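Submitted below is the structure of interest, expressed as structure tokens.
As you look at this complex, bear in mind that one protein chain is not there, while each of the others sits in place.
Letters A and B mark the chains in the order given here, with residues in each chain numbered from 1 onward.
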Amino acid sequence: MNAPGLLRTTWILLRKDLLLEWRTRARLNALIFFALATLLLFSFALGPDTTLLARHGGGYLWLALLFASVLSLGESFRVEQENLCLDGLRLSPTDPQAIFLSKALGNALLLVFLGLTLLPVMIAIYGIELKMGLAPLLGILTLGCTALSAPGVVYSAIANHARAKDVLLPLLLFPLVIPALLAAVKATTLVLQGDPMAQLGSWVGLLSAFNLIYWGLGLVLFPRVIED
Amino acid sequence: MDDKWRNLRLGLGALGLILVVVGAWMGLFWAPADREMGDVYRIIYTHVPAMWMTLIGGFINFVACVAYLIRASWKADSLAEASAEVGLMFGVYGLVLGMLWGKPTWGVYWDWDPRLTSMAVLLVAYMGYMTLRRFIEDPEKRAVWSAVVGIIAFMDIPIVWFSVRWWRSLHQEQSTPQTVHPDMTLALRVNAFALLFVFLAFLWSRYRIAMANRKEELALPEALGEPTAAAG
Partner (left out) sequence: MSPPNALVLDDVSRRFGRRWALARVSYTLPTGKALLLTGHNGSGKSTLLRMIATAVRPTAGRITVLGHDTREATEQVRREVALLSHDSFLYEDLTAHQNLVVLGRLLGRPDPAGDSRALLERMGLSARGSHPVRHFSAGMRKRLAIARLLAQKPRLALLDEPFGELDPAGILHMEQVIEELRAEGVGIILATHLVEQGERLCDVRLHLVEGRQVTP
């Protein structure tokens, strides 16, 4: 009997999480509705000027995703806290780095999916266009969601065990992801509205650097967070 | 041990205080007025060193957090707690001064200037760090988790700095003082050392408070008495 390697273990855990998501898909629906409602709220809060809405559409998308991520990250670890499943995994034994990777990838997938459901809505009510096509947009969506998920998983694991966890996670996460948010919004706006001065490269570079640093830090620090 | 260091501590604080007074005089009266901004610029003599102290505080916190994760020690944890709090204090002070400088210079209190904006993000991050510490009761867990958060927050500072600079670079140029009069440099240096000594004095005191808190929270192994006999 050979214990599976890191990638295979990550895959096993990811499947388990996706299966759990599917089983409780009412929650997933609620998350989608929440994100949609947030988008609508922005429109109402900022007035019906459609040119303004179209121009800032990228910003609203990422804010909606950021708020949704707080909910999804919290839920991701609540599942592991019920019956102390996380301890069960740790003690089986399971590589904590695989737990990190599976949680972060699972969350990123969920957020990308959320982004894709929001996109047609945005095109409809904000009147945005995809000047540079769907593929670059997908790429930025993915990069941004992974950038939110990696540090989010580390912080969620911590916040879930502290008091006032609902406040703590956003408080810790939001200042940290400002660079990623900035880059994602800028890049998205350029993809939606065109990029005459070829700035997209630098924003994508920033987003990629952020991902590299925080996935790396996550792999190193997450095991310390969940071990006693 | 307490008494031996107490004099040094008080001496440090006193020296800092004296230098603050000297530096304030130099900054307010002795140094020449700026060619463009007149006397308004003088606030930089305390604003800039305050910002430097904040960064020093963040750096000390980072080192203490890494040290804790490598080898758990209450000294490292207390130093991390102290440096975050004292750094935060200087940061808020410096940021408010920056805003006060902004009003006559830009016409508004806040202008999304890259440096001030990055500092504001940094301060919120360390407020999160302090809040986390308050919300975890178990001292060991608190030490590990806040160390993780401290490391992540510090690693973010350069990233925030670059991203905000790029964000703003299309809209404004950086306003830096031009040719610097040597008297200005001297005044700045004096004020920088002044704040450094004050910072260190505060840091030291805060560190002792943190250590005292740890002692109070934790039962000492000596209290356990003799081991019970092995059986079986």
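Here is the rule we go by: a residue touches a chain if its C-beta (ideal position, glycine included) is under 8 Å from a C-beta of that chain, and two chains touch if they have at least 3 such contacts.
Note that the coordinates shown come from a computational prediction; the quantities given were computed from them, not determined experimentally.
Listed residues A:L91, A:A124 or A:M197: the one in touch with the omitted chain is A:L91.
For chain A, the residues touching the absent chain in the complete assembly are 1-4, 9, 12-13, 16, 19-20, 23-24, 79, 82-85, 87-94, 228.
Residues of chain B in touch with the missing chain: 137-139, 217-219, 221, 223-232.
Everything that follows uses one rule, which is that only the chains that are shown with their structure count from here on.
Separation between the centroids of chain A and chain B, computed from CA atoms only, is 31 Å. Contacts from chain B toward chain A in the complex involve residues 69, 121-122, 124-125, 127-128, 131-132, 135-137, 141, 144-145, 148-149, 151-153, 155-156, 159-160, 162-164, 166-167.
For chain A in complex with chain B, the touching residues are 151, 154-155, 158-159, 161-164, 168, 171-172, 174-176, 178-179, 182-183, 186, 202-203, 206, 209-210, 213-214, 217, 221, 224-225.
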